[in-house]
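Following: one structure in structure tokens, then a few remarks.
Only a single protein chain was left out; the remaining protein chains are all shown in position.
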Amino acid sequence: MVLSVSKYFTLAFVDFREKFYYFGAQLFHAFFICVIIFIFFNIWKAIYAQKAVIEGFTFAQMLWYVAVAEVIVFCSDLRWIETVSDEIKTGVIGITLLKPMSYVLSRFALFLGNFFYKFIVVGVVAFFLALILAGPIDASILSIVLSFFSIILGVMLNFVIVVSLGFLAFWLEETSAIFWIYQKSIFILGGMLLPLDIYPDWIKGWIINLPFAYMVYKPAKLMIQFNFNDFLITLAWQFGWLILFTVVLYFVYTVGIKRVQINGG
Amino acid sequence: MRNYFILLCSLILFMVPVIIVNNLTKIFKVKSKAVGFFGKLKSIILPKYSGVIAVNNVSFEINEGEIVGFIGPNGAGKSTTLKMLTGILFPTSGKIDVLGFNPHEQRAKLAFKIGTIFGQRQQLLYHLPPIDSFNVFSKIYEIGKAEYKERLASLVKLFNLERYLYTPVRKLSLGERMRCEFVASVLHKPQVLFLDEPTIGLDIIAKKKVREFIKKLNEIEKTTIILTSHDLDDIEELCSRVIIINEGKILYDGSLDKIKKKLKYKILDVYFHEPLKVLPKIPNAKVIEQETFRIKLQVNRSKISVIELLDKYFKHCKIDDIIIEDPPIEEVIEQWY
Partner (left out) sequence: MGVKSTFVFLLELYKREIASAFEYRFNFIAQTVGMLLNDMFWLVFWYIFFGKFGSINGWQFKEIILLNAILAGSWGLTVSLFANWKDIAKFIENGSLDYYLTLPKNVLLHLLVKMQYSGFGDLLYGLGLAFFVVPKSKILIFAVLFLSAAMTILGFGILLGSLTFYFKYFEQIARTAREVFLTFAFYPFSIYSGFTRFFLLFIIPAGFVGGISVEILISFSLKWFLIQILASIFFLSFSVWFFYHGLKRYESGNVIAMRG
């Protein structure tokens, strides 16, 4: 059956091992993330010199938020928009049709595998840096595990949108612009640069209704300030967005693949 | 009546068509290029399309165990036909039946029974040994553990892969890698193998290995093999049957021998003991190459046989060596283009 899980798991796992040969590059990426965390450490240190709590965040919590948000965005590779668009252009997507394997599911397995692969280096390094710079924050093992689950849901949401955008980029023959808009949206509307609480209320009001917030801001905030109610509400929204965009992807893919099969791509 | 019945039975038993193609046509919609500023503007709002006929009313049947080569110039429709047979391209009209399946409607089911190799595409992971890629393939094709083990062992033995099954692919020579790529494509015992330019970009040794593989596979497992190639040596070595396609139409469908038999020319290469002082004028023969001690002629067989020619014009010369060849197959095919 094309939907059997074991084939996708094997695919992701073996790809993981293959990528291990490029491990060195991850260290450089981890270093870069550290620089960003360090810079924001200095920024927030200056700001927190006047106040101990800003919009409900202590200094330590703010720094941890930065670390978590950066790691989430970095490990959920937005460049996949380009990858998908290329795969359609070069016919790779056609070739995957020759195997009893779903293109979308196989890409999902690889995307998630890629996230974990980056996470084990970058995430760990960022964790220790945040620990050194800001000390530990209040978080139980349970809250961390549950928040992580929310993070993964956010990654999945990002994935379905990214693949749809990949198709869009192919049709419009314009990858850079789409990538740029999406990336900046995540930076600002997703709360990677600043937690959404910082934004003026009238902006926050409508941003919170967009999917971007549920890829970065909400899961990251849960990691920092866990609240079971918040968790359930976030999960509900994430599932909602996930279902919506999965349906969108389904249509985009179906139409897209038909066009590839009619036009040769 | 009884004979007719026996004939029918033997036909059914021994010649099982695995691929049946009827009146297959593929027309691509191509946007007409607009000229001038207003033309370009108009083409964005109301694009004009023209149809490019890539495959034009093509019909053929391929039986189990055949090795069929599709040849033709670039853009002739070979790859397009292959893509339609495997289900990744929709036909505009016509019927296709591959192993009882309609390729573009039952693609997933068909995928389990066919194998494909498309030119330069690498399916094996680069840093890991082939065994890891094989394992992934076994999962994708849902081959049972026991069955996979057995199958892998027999393929490894058949194609001598023991030595480098566990060597990272990046360390393998091109020939070794190609053999592994092929093994990966047939792990699931496909009944039909589609090869699109399988030897493109390979050196002579690797090409040889690939051809050996295909031959062996066909002999031992009776896999039906469809291949397209620009390398006519591939065709010559592997295919008993050849389909020539040009501009979407089938120009010839039959054995390679028949093509060769239709040859009008033979190539005669003569090596002399002493330099040829004067070259006689020989009607019905064209000089292709000429050196001090050697002459190469293209002889029109319908007008004069090679023996007659030698007897008539070179009787008095001391000859060291004579080579008689068929003309290069490219020329032969060109007669059909």
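Going by the order they are written in, the chains are A and B; count residues from 1 in each one.
Basically, a residue touches a chain if its C-beta (ideal position, glycine included) is under 8 Å from a C-beta of that chain, and two chains touch if they have at least 3 such contacts.
If you're wondering where the values come from, they're calculated on a predicted model, not measured in any experiment.
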Check: shown chains touched by the absent chain are A
In the full complex, which of A:Val5, A:Ile39, A:Val124 or A:Val255 touches the chain missing from this view? A:Ile39
Looking at A:Phe28, A:Trp171 or A:Phe228, which makes contact with the chain not pictured? A:Phe28
Across A:Leu168, A:Ile198 or A:Ile262, the one contacting the chain not displayed is A:Ile198
Contact set of subunit A toward the excluded chain (per top definition): 24-25, 28, 31-32, 35-36, 39, 42-43, 45-47, 176-177, 180, 184, 187-188, 193-194, 198-200, 203
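We adopt the following convention: only the chains that are shown with their structure count from here on.
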How many angstrom between the C-alpha centroids of subunit B and subunit A? 46
So in the complex, which bits of subunit B are touching subunit A? 28-29, 80, 83, 86-90, 104, 107-108, 111-112, 114, 116, 118, 121, 125-128, 132-133, 135-136, 139-142
Please give the residue numbers of subunit A that touch subunit B in the complex, ascending. 1-2, 4, 6-7, 10-11, 14-15, 17-18, 20-21, 94-95, 97-101, 258, 260-264
